[in-house]
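Removed: one protein chain of the complex. Kept in place: all other protein chains.
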Amino acid sequence: MTFLDALLFHSPALIIAIPLLSAFLMPLVSRIHGKLRNIFAVSMIGLTGCVIGVLATDVLANGPRVYIFGAQDIALPLVRILFEVDSISIFMAIITILLAFIAVIYSWSFMNHQDGLDKYYTLFLLLLTSALGMELTGDVFNFFVFLEISCITSCALIAFWIDEGEALEAAFKYIVISSVGALFVLFAVGILYAQYNALNIATLANALQYSFLDKIVLVLFLVVLGMKAGLAPMHMWLPDAYGRAPPSVTLIIMSATLASFYGILRVVFTLYGNVLTTSIRFDLPLNTIVGWVLIALAIVSILIGVIMALIQSDFMRLIGYTAVAEVGYMFLAVGTGIAALGTPYATVALQGGIFHVLNDALDIGLLFLVAGAIYYVTKKRSLDDIGGLARNMKFTTIFFFIGLLAVAGMPPLNGFTSKFLIYESVYQLNPILSIIALLCSILLLAIFIKVLYAAFLGPQLPDLKDVKEAPRSMLLAMGCFAALAIIIGLFPNLFLDTLVKPAADALLNHAQYITTVVGGI
Amino acid sequence: MDKRTIAAVLAFTIVAVFFFFSIFLLHPWGAPGNVQMDNHIIVNTQNETGTNNGVTSVVFDYRGFDTLGEATILFSAVAGVMMIFRRIKE
Amino acid sequence: MIEYIPYVAVICMIFIGLYAAIFRRNLIKMVIGITIIESGVNLFLITLGYREGGVAPIYTSLPPGTTYPEQMVLPVPQALTLTSIVIGVAVLALMLSLVMHIYRKYGTLDVQKIRRLKE
Partner (left out) sequence: MTEMTKIVKTIANILFPFTVIFGLYVIAHGHLTPGGGFQGGAIVASGCALLLVAYGSRWVFSRIKEKRLATFESIGAIGFITVALLGIVFSMVFFGNFLAGSHLLFGTVPETGSTLADLNTGGVLPLMNFAVGVKVIAGLFVIVVVMAYASSTKEWSQ
């Protein structure tokens, strides 16, 4: 058992243990020296990234891995908690750790004038742990616990700038909605436990007979996780939270939001995988209903996101509404994948949706980092107060231009690759949806051209004369995102074949997920 | 009362009645349906975890990872409260 | 009907709390509403794990003649409720500290007034 095999065997547990232990150590480390705290945070997140890389190479090569907490092998009836890592969860973990690493580099210089930084880094690492835990766990109640940790830590981080009244109000709105939602998830977990006396996703999926109560459980999960992911009618918290939080915090909250999106995928494709095609009333199979509901909500959230982004004057709220629209694209693709389950274009839609998770994380992240750089330099939020920044902030303008093209889905960049997959597959389901999605994407381009002109190209405002460029570590963070966006845009098949296709197959092939646990190793 | 509250009250009562009639499908109080997981825990909590207390064996050994999440929740709540009140010292 | 009384109590608590969280305008009343929902869900978890005439699953000085596992209450819901109670404490502490700060900044606890002051 060489060191690498031991590391690989224990890697699911270490992915959670390392950031958690560093979060607990943070108050002690930060009492020694401020600089040491930043180095400690960056190195710990880097270490977790390496462990995730090791696990990713193994999971992508030979299928899901199971890790039981407290025992060597699986003993049925399954009593202990176990982590089940298959290619979709490791794909989401890679996105989460990438966002966290860039956010921690960015906050190195963004936060250097703030106080209370040891609490900031503690909550940052705890939010990262909860996002990773939500993505790796194979236990329904454990998923609820990590969902709750992400609620509390992101609410505290939204309220980081306590002297701003709006940040406190946004945090309070977020914690109220999230905790009520999480309590209904607990209610659903209680119903599942009452019927099948099991809390493991694989055993539940195996034992599920889709009674009336299971319909309630599915509705509760879809509603609450949809709200946490920013789906249409329940998205009100997202623009306030993204608009009022510091941008490095917004990046990590976005990774928690994507973890809730992963939660919906896990519930629909794996927990309800066996019963997805059983027909209920008037011979409509379950997947058509769930699929079309998600598609309808996705279209509504795309429209709301784009229209509200058009009239925003606050820079970060504008990007927040664009994030709602991007979540709409993800749900549109996944909804098509569910509604037309089994047809070839459904798998293409699912791949497009999962690929769009990666691309959206990079593009919206890049835009938030640019907005943060502008706020850091000019201390102004609204687009009317800033103008003509291109002369002094050259690199930020270039990065903003790359982010603008990527979000709108222009060809050379990564937004185009996934949105093209989405348009192509959604068209075969229903052409009108694809046309709406295309038009909204063009409208997004128009919005961001307006922002580009308003913020960067216009005449130089008198009080912004002596504005200097953003510090180096912020430019480095933005540079990484821009470079990744270009690389994915130019070589999409590289990422598509190694990461996205196995992830989509892992979701569709839920039998493999179940047999690795219930069928014994 | 404006239209929004009327719509909210209506939706609220529909969901309440819907939930009210759905609880009668659960197993009656006192007679749980299948109990294979809990019987396994009750029977060999002493030889597997070495404790007399079944609940503590579930909290710290069988489902110990939940309690680790639990401790993180309390830790993050304390960090959050201290961060929100970090400027109250004179 | 008599075996479903605890579930009726659970549903009433959840929807009383939900009513307070949605319709009340005072911030503190919303926080109280959420605590009521939380205790309702805890009651639901505990009622799931009860066995008729069951004893706590603890072997120290067990009353003589109890046959385990039939006459022992299920331990797992109690562990889940323990976690849920501590979550309730953590969420409550955070919400109350936010409410104290909002009150200190806006001078009022009424949601409508806060929205008007914000503009």
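Labels A, B and C are assigned to the chains in the order they are written; within every chain, residues are numbered from 1.
The criterion applied here is as follows: a contact is a pair of C-beta atoms (placed from the backbone, for glycine too) under 8 Å apart; a residue touches a chain by one contact, two chains touch by 3 or more.
Small disclaimer: the values here were computed from a predicted structure and weren't measured.
Visitor: Given the contact rule set out at the top, which of the displayed chains would the hidden chain touch in the full complex?
Guide: Looking at the complete complex, the unshown chain comes into contact with A, B, C.
Visitor: For the chain that's not shown, point to the residue among C:Tyr4, C:Phe23 or C:Tyr59 touching it.
Guide: Of the listed residues, the one touching the omitted chain is C:Tyr59.
Visitor: Where the complex has a chain not shown, which of C:Ala9, C:Val86 or C:Leu109 is the residue touching it?
Guide: In the full complex, the listed residue that touches the missing chain is C:Val86.
Visitor: So which bits of chain A touch the chain we can't see?
Guide: Residues of chain A in touch with the missing chain: 10, 13, 17, 20-21, 24-28, 31, 67-72, 163.
Visitor: Touching the missing chain, which residues of chain B?
Guide: Per the touch rule, chain B residues meeting the hidden chain are 46-53, 55-57, 59-61, 64-65, 67-68, 70-72, 74-75, 77-78, 81-82, 85, 87-88, 90.
Visitor: In terms of residues, what is the contact footprint of the unshown chain on chain C?
Guide: 56, 58-62, 64, 66, 82, 86, 89, 93, 96-97, 100, 104
Please note the rule applied: only the chains that are shown with their structure count from here on.
Visitor: Measure off the straight-line distance from the CA centroid of chain A to the CA centroid of chain C, and report it in whole Å.
Guide: The mean C-alpha positions of chain A and chain C differ by 29 Å.
Visitor: Cα centroid separation between chain A and chain B, in whole Å?
Guide: 25
Visitor: How big is the gap, in whole Å, between where the Cα atoms of chain B centre and where those of chain C centre?
Guide: 8
Visitor: Show the residues in chain A shared as contacts by 2 or more other chains, in ascending order.
Guide: In chain A, the residues touching two or more other chains are 141, 145, 148, 152, 155-156, 159, 162, 194, 199.
Visitor: Which residues belonging to chain B are in contact with no fewer than two other chains?
Guide: Residues 19, 26, 32, 35, 37-38, 41, 63, 66, 69-70, 73, 76-77, 80, 84 of chain B touch two or more partner chains.
Visitor: So in the complex, which bits of chain A are touching chain B?
Guide: For this pair, the touching residues of chain A are 20, 23-24, 27, 69-70, 77-81, 115-116, 119-120, 122-123, 126, 129-130, 133, 141-142, 145-146, 148-149, 152-153, 155-156, 159-160, 162, 191, 194-199, 211-213, 216.
Visitor: Any idea which chain C residues touch chain A in the complex?
Guide: That would be residues 14, 18, 21, 27, 30, 34, 37-38, 41, 44-45, 48, 76-77, 80, 83-84, 87, 90-91, 94-95, 98-99, 101-102, 105-106, 114, 117-118 of chain C.
Visitor: If you look only at chain C, which of its residues touch chain B in the complex?
Guide: Interface residues on chain C, with respect to chain B: 3-8, 10-11, 14-15, 18-19, 22-23, 47-52, 56-60, 68-69, 72, 74-76, 78-80, 82-83, 86-87, 89-91, 93-94, 97-98, 101.
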